[in-house]
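For this view, one protein chain was removed and the others were kept in their places.
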Amino acid sequence: MKVLKNKLALLVDDEQGTMRGTAFFEYFISALIVANMVAIVLESYEEIMPVYGDWLMNFELFSIGVFTVEYLIRIWVSDERHPELPAWKARWKYMTSFLGLVDLLAILPFYLPYLLLMDLRILRSLRLFRLIRLLKLNRYFTSLRLIRNVILKTKNEIAVTVFLVFILLVLASTLMYNIEKQAQPEAFKNIGESMWWAVATLTTVGYGDVYPITGLGKLLSAFIALLGIGIVALPTGIISSAYMEEFRELKGKTTSCSCPHCGKEL
Amino acid sequence: MKVLKNKLALLVDDEQGTMRGTAFFEYFISALIVANMVAIVLESYEEIMPVYGDWLMNFELFSIGVFTVEYLIRIWVSDERHPELPAWKARWKYMTSFLGLVDLLAILPFYLPYLLLMDLRILRSLRLFRLIRLLKLNRYFTSLRLIRNVILKTKNEIAVTVFLVFILLVLASTLMYNIEKQAQPEAFKNIGESMWWAVATLTTVGYGDVYPITGLGKLLSAFIALLGIGIVALPTGIISSAYMEEFRELKGKTTSCSCPHCGKEL
Amino acid sequence: MKVLKNKLALLVDDEQGTMRGTAFFEYFISALIVANMVAIVLESYEEIMPVYGDWLMNFELFSIGVFTVEYLIRIWVSDERHPELPAWKARWKYMTSFLGLVDLLAILPFYLPYLLLMDLRILRSLRLFRLIRLLKLNRYFTSLRLIRNVILKTKNEIAVTVFLVFILLVLASTLMYNIEKQAQPEAFKNIGESMWWAVATLTTVGYGDVYPITGLGKLLSAFIALLGIGIVALPTGIISSAYMEEFRELKGKTTSCSCPHCGKEL
Partner (left out) sequence: MKVLKNKLALLVDDEQGTMRGTAFFEYFISALIVANMVAIVLESYEEIMPVYGDWLMNFELFSIGVFTVEYLIRIWVSDERHPELPAWKARWKYMTSFLGLVDLLAILPFYLPYLLLMDLRILRSLRLFRLIRLLKLNRYFTSLRLIRNVILKTKNEIAVTVFLVFILLVLASTLMYNIEKQAQPEAFKNIGESMWWAVATLTTVGYGDVYPITGLGKLLSAFIALLGIGIVALPTGIISSAYMEEFRELKGKTTSCSCPHCGKEL
């Protein structure tokens, strides 16, 4: 029993585990998560459900089974990773960690109707929560760390940029609403609808379902579209700088150097 | 009286004020400004006005009251911040500062019709000036400083880029007008209308209401759209570089040195 | 005569000239160039020509007069700037310089019909050459130098990027033509038309006049659109780096530095 637990602890541990089984286990869970996504996409096809509906339901039951077993194992062996803590504390620590909650939320929507004896009709919308399973992949992406560091480092400036964009959207859509509401009472019915135009213009998406037709409206639209270029430049500049810093720190700057003029070591 | 004035001076002073009231006062004014924005958006909904119209009007009166009191207090206590100046000079200094003018313009549109005995019909368009209140938020965003520094540092290059974009827009729309006016006399009626196409293409918004249909027009459009990529690259590059400089200066790193042996620059 | 020539040489010289008249002369010519652009735009409005047509024609005659006199003066005084050369050589040097040719081309289209005794009908299309006058502004923008340096520095990489984009456009439009020609024989009539779609997608303009409707076509379109993001990233990265280098060189890196750990001067 003790040996089995030890082996399982190594199996599900993605950081220390070096057994051959660990890599296999990781690939298996990753593949299952991706297959779950594919299943969600397939279920939305009307042509597919009558033919493969049963197959997809069985696959869902199989996935729930695997994820439930995985969750229970992770709870069970979590005291191995924190031998300094009492067993229940180590387990509680895992269960309330970010990845522990993701593991729970990935299976909970399936059990909830049975637990709460709710109407089965509401089960349908709960299916969407299966998307949370994608977050389980998080565990295996160490390469994400650099990008995460950069985003964390720049989160203040990004937040200010988002705030500036929001202010700009409110200003632009209020002005446009007042300019266009008489020419296009339907498309610019209120400032909320006007904001739909503002987002499409500032992000340069430009679906083409709403656009100004008056001269003044076109002038404002042109101005906002040109500002959109600057809006792209701001976060890009911020993120570029943060990347450079991160790169330089990773490289470890201890290369000793010699003067290019006299050749002496510094 | 003197004590009260002192307390109020600390209360409205967002830089030195450390009393607990200061933070509360700042949050209260910020929340009121944001609520004002929401009110402007809500007023534009036809469904909302008949039901909540009175409530929104009362909220506007309340806001005007708070902002007026705030403005008067700021005038009154401004001599506390500049003890070296005579009282009227310190007050005049505040009233003509950028934030002082914003504070005034945020409430003036409400009083103007009464002051000038104007027709009340014009009052409607004055309501738009309430958007100026958003600029009052400026006071509380110290994080904006980095972004403002970067923009100020690059303002010459940005201005040149804007000028280049403008020249490009005039050139492109004059050419396109001559190419397309016979195939689409309505969409490319004059160079002004043609410029609407030029902006939509250069900024890559592409609403799809105006686009060339002749072969030559499509060629020009493709060329302008590809140039649009370069137009995005220019300000992005400028802003990225300025950010890097700003970061490095903040960190207090010396960027380069001279060799201690021969004295030449490295 | 000699004195007048000297004064004129200083007047039109935008680099050495320090007289008060020089700045005035520069502003006058710049304003005239901008006014010429405005006139070209105005002439395209059908409503304006019958009313202000005579006025615009007179303005054109006035502009031609000023630019002709300016050109003749510049030829006359160009030997002052190169006293080491014989007079005719100095003049020929100016006339064949880039700005000298621009000065000539800005007025030539007006005189050409008289010189060649051509039909006046062709005069219409020659009017477009008046756009060349914008290039005269080039003389006064010293701030453009930084941007020009950056573009020159990166011209090899930009050229390679343009080449890659071109290859990508040919590949994408050939594939899309083969995929969509049966579903939309009108929109994807040949590879030329298909390239119109490719440009709109790769530059993310997306007018919406042409888009794939088959599943495979949408897949290719999605792939090209995502590549479009990379296409924006390449020149932006190139230009950012070049800017940084340029900035660093401008700053002169001779700031002596001390070790942040022991405080000693290096």
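To keep things simple, chains are lettered A, B and C as they appear, and every chain counts its residues starting from 1.
Basically, a residue touches a chain if its C-beta (ideal position, glycine included) is under 8 Å from a C-beta of that chain, and two chains touch if they have at least 3 such contacts.
What you see is a predicted model; the values in this text were computed from it and never measured.
The chain omitted from view is touched by exactly one of C:Ala23, C:Met57, C:Ile167 or C:Ala183, namely C:Ile167.
Contact residues of subunit A toward the unshown chain are 37, 40-41, 44-46, 125, 128, 131, 134, 137, 141, 143-144, 146-147, 150, 158, 162, 165, 192, 195-196, 199-200, 203-209, 231-232, 235-236, 238-240, 242-244, 247-248, 251, 253-258, 265-266. For subunit B, the residues touching the absent chain in the complete assembly are 204-208, 236, 240, 260, 266.
By the touch rule set out above, subunit C reaches the unshown chain at residues 156-157, 159-161, 163-164, 167, 170-171, 174-175, 177-178, 189-192, 194, 200-201, 204-208, 211, 215, 218, 221-222, 225-226, 228-230, 232-234, 236-238, 240-241, 244-245, 257, 259-262, 264, 266.
What we mean here is this: only the chains that are shown with their structure count from here on.
Chain centres here are means of the Cα atoms, and by that rule the chain farthest away from subunit C is A.
Rounded to a multiple of 5, the C-alpha superposition of subunit B onto subunit C involves a rotation of 90 degrees. Measuring from the averaged C-alpha position of subunit A to that of subunit B gives a distance of 31 Å. Subunit B and subunit C have Cα centroids separated by 30 Å. The geometric centre of subunit A is 43 Å away from that of subunit C, both derived from CA atoms. Touching two or more other chains at once are residues 204-208, 236, 240, 266 of subunit C.
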